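Missing here is one protein chain; the remaining ones are kept as they sit in the complex.
Order of writing sets the labels: A and B. Residues in every chain begin at 1.
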Amino acid sequence: MSQTNYWTTLHQRRISRRTMLSASARAGVGAAGLALVGCGDDDDDDDAAVAQAEDQAEEQAEDQAEEQAQAEQAVDDEEAEEQAEEQAEQVEEEEEQAEQAEEEQAEEQAVAAGGTDLDRTVRIAIPNAVGGLDPQAPGNFVSTFLLHHFDRLLSRDLATQEIIPQAATWEWVDANTAGVFHLKDGMSWHDGAPVTSEDVKFTIERLRGIAPYNDDGIYATGGDYAVAAVNAEVTVTDASTILVPTETDVTAQSSIGSLALVPKHHVEAIGDEAFNQEAFGSGHFTLKSYTPDQEVVSERFEDYHVDTDETYNVHKPWIKEFRQIVRPEPVARVAALEAGEVDLITRIEVELVSEFEDRDDFKVLFDPGCCPHYIFPNTLVPLPDGSNPFKDIRVRQAMNHAIDVDTIIQTLGTGQERRAYGLGSRQLGAMTLEQATPLNYEYNPEKARALLAEAGFPDGFDTPFYGTVGFFAATDTVAQTVAQMLEAVGIRTELQLDPLPDFRARWAQKDVPGLHYYFGNQSPDPISVINAEVADGGTLATAIYPESGIQELVEAQRLEFDAEKRAGILNELAEKIYTNANWIFLYETVETGVMRSDLDWDAKGNTRDHNYYFAIRPLAT
Amino acid sequence: MAGNSLWQVLASRLLQGLLVVLVVVTIVFFVSRVARDPIQYLASDESTQEEIERLEEIFGLDDHVVVQYGRFLWETAQFDFGNSLVNGRPALNEVQSRLGKTLQLGVASLIFSLVLGLPLGVIAALRRGSPTDWFARLLAVIGQATPNFWLGLMMIFFFSVELGWLPTGGSGSLKHMILPTVTLGLLTSAAVMRLTRSGMIDAMGTDFVRTARAKGLREGTIISRHALRHALLPVATIMGIQVGRLIAGSVIIETVFSWPGVGRLTITAIQGGDFPVTQTAILLIAATIVLANIAVDLSYRLIDPRIRAGAG
Partner (left out) sequence: MATQDVAIPVLGSERGRRKVNWKRWALLSPALLILALFVIAGIFADIISVYDPKEIVLLDRLQPPVFDGGSWDHILGTDNLGRDILTRTMHGARISLIVVAVTIPLSAAIGTMVGLIAGWRLGRWDKFLMRLVDVQLALPAILFAILIAAVFGASLRNVIIIITLWTWSGYARFARGDVLSLREQEFIIAARSIGASDVRVILRHLLPNLFNTIVILMTLEVAAVILIEAALSFLGIGVAPGTASWGAMISEGRNFMTVAWWLIWIPGIAILLVSLTGNLMGDWLRDALDPRLRNLR
């Protein structure tokens, strides 16, 4: 990850020009001095003449001696001068070095001790901000700007991605048919009221639609797949213990643990509609103001229960105030950064970002992105001409060999994208590069055509091809490029691009034949990708291969409660998905962003996005 | 209907306007339901079929479309515009605040176009045939041929990115209004200028004005009292048409300049299948256009009561 950061510029040695000049001068003076001193021999052989000569010689010698002395004196003077100069320079150099060392030390100390400006307001330009404030309302899962106002039950270690406690700890009980949350003490909501176990129960039941406060009985909920595994009523055993009965499914822990806690007393007091407009949570930021489509202002929650020095977890932010300003046009976001209207921009085309690369006052961010790109065939339904080529593994392999993924990465991406393999590379059980590279479908159009011919399609075939526009940068251009590459081996596509929800609506019907260009995600546990796109019956699972053994692995990983063993099963699954050429595997996105150099943002290799705003550290200048 | 009192005319226009708005909203109601299924926007990748059905039930989208229409009429008559499907806020609130912003821009740009176009048109008319005239007409013709989104992008490029004088978008201060207002207003000002000019030229050549000159009236009075009056009539016509065009133009300007107006809101609502907001927004926009046109119609009478305000 190339990144000019604060530290590398500091360590650049500054070679003083004066030092270089005086070094060469010193060499010159020394040589001249030698010539002056010379290696003169004194002659005094004759007596009379000698005497005279002696006198003369003496005189001469005296003169010479004088001269010598003078010369030596001069040389001495010069030498002394030089020495003095040298010394002075040395002192200067030492002082400089000492200064540098001091600075460095101070910086390092500052970093280590957190030499942070805790009063800073940080502004970010975002593409849009619409949506309500209730994290459980449908559709609000796209409202990324509100997630940090709410706290989660469990979290993940930023570096190792292990599940760790946040607002509570979790343990499996009753032979893995139930889990128990032990709620942390002393947490409070943004209005000061304490967070209790009743709130936890309320959060779960509200999503299930059975919370007693609601008269009609069912609230319009979103994301109840998170609590799909909960199969009986949640019981509060005491002030900090909550028993959650679940199906025997290890993934229930991460699903339920990722819930955002909502305040029972507030929701019951004002009702669902009002809560969507006046919500608050117990998260590390409080909501100060929200003007839809214009600006969202959040503030650090001073009473947050995790302090700033616990850096491997979600903690109290360093930022005092955080403003998210809406600028839909990418160029407008870049211009806003240039103009100093904002401090940070994300999701920018890589060409626009390259302008900032050599500048000291900005840092360019390249982060592994959220989503690997895949193209999913529909194997459940034949093509308009009656055939179903995607069922044949050779066809699927051919399609993979037809795409020059590396060139796409180099030209349309940042150049740092990784190729996509079976499941996302940052997920549990993911294949390492060593494991995956030998299995690579390298770009080979001839082989593609040969495979197609072998499978019975020597002249290729025609297929619809659906893609999205507007969600990620460049998906429409990648789609067009892929279409061209497929056509080059005989697979003639009819490309149609739509906004994301239309695309997904069509795909979820499962009766639309052809290729569908969509994404997986990189959430640490691959369960959501598996549920959506791999498992038979998944909402977006149209690429099903009954004889491949994949479904058996899907079931097995759900029931494996040992983390290591489960990782092993998932690894097998990832490899099988890849070697079976379930889909066309493209690449994993890389997110680009730019921020001012007076900010530091270490998300430990995760995508620096709304999930990690708490890790932004304004540097004390 | 000549000879009817102003009030009668006003009343009948308003009634007709109401009918028009009703038809407009009905069309939008049915078309938007064909265009989009909002549930797909509210559901996620992992939503089950059950959840989808429950969402439909809660938002009243599982009823027959005619039933939905009936309910919509009933509720709208009581000024209940429903809540946004996207964020649950009352649709009326969502639209109102944005509409205000769009009107801000619209009025500012109309004023700008008048301030720029009227004097230029008068000068061009008075100096007919001179280089000033040619230059002004050239500018106007170029102005009318420029795509407004391109002009907006150019403005951002020069004034925000290169020179850094003005903000790149958003709203909040007077500075934010300058670029969008000028972009939106430049094109209208071209039309105003041309119309004023031709109207003035015609008026200056009439018997009426010749008589006034013969009578010895001052040139200034002639220009302002008589000629300009006649020139204003087509300008008023254009203003009426421009209100509609401004709404269209504002959609694009709002996109380019990130101006939080009703145009952008409606695009998002249409594309997101947010029916309540779509319907409310278009209802209010249509009502605004209708009212503005009525105002223009009536201004005809003020400028020149001799003009028949037409049958129908």
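To be clear about the criterion, a residue touches a chain if its C-beta (ideal position, glycine included) is under 8 Å from a C-beta of that chain, and two chains touch if they have at least 3 such contacts.
Keep in mind that this is a model prediction, so the values were computed, not measured.
Visitor: Which of these touches the unseen chain: B:P90, B:G117, B:G199 or B:G261?
Guide: The one listed residue touching the chain not shown is B:G199.
Visitor: Contacts of chain B with the missing chain: which residues?
Guide: Touch set of chain B with respect to the missing chain: 12-13, 16-17, 19-21, 23-24, 27-28, 31-32, 34-36, 141-142, 144-150, 153-154, 157, 161, 191, 194-195, 198-199, 202-203, 205-208, 230, 233-234, 237-238, 244, 247-248, 251-252, 255, 263, 266-267, 270-271, 281-282, 285-286, 289-290, 293-294, 297, 300, 304, 307-312.
Visitor: What chain A residues would touch the chain not displayed?
Guide: For chain A, the residues touching the absent chain are 329-331, 334-335, 349, 351-352, 354-355, 407-408, 410-412, 469-470, 473, 476-477, 480-481, 484, 495-498.
By definition in this document, only the chains that are shown with their structure count from here on.
Visitor: Express in whole angstrom the distance between the two chain centres, defined as the mean CA positions of chain A and chain B.
Guide: 44
Visitor: If we count contacts the way the header does, which residues on chain A are in touch with chain B in the complex?
Guide: 128, 130-134, 137-141, 143, 209, 218-225, 228, 272-273, 276-277, 291-294, 325-329, 331-332, 334-336, 338-339, 341, 499, 501-502, 504-505, 508, 528, 531-532, 538-540
Visitor: Which part of chain B faces chain A closely enough to touch in the complex?
Guide: 36-37, 40-48, 51, 54-55, 58-59, 83, 85-89, 94, 98, 153, 156, 160-161, 164, 167-172, 255-258, 260, 264-265, 268, 271-273
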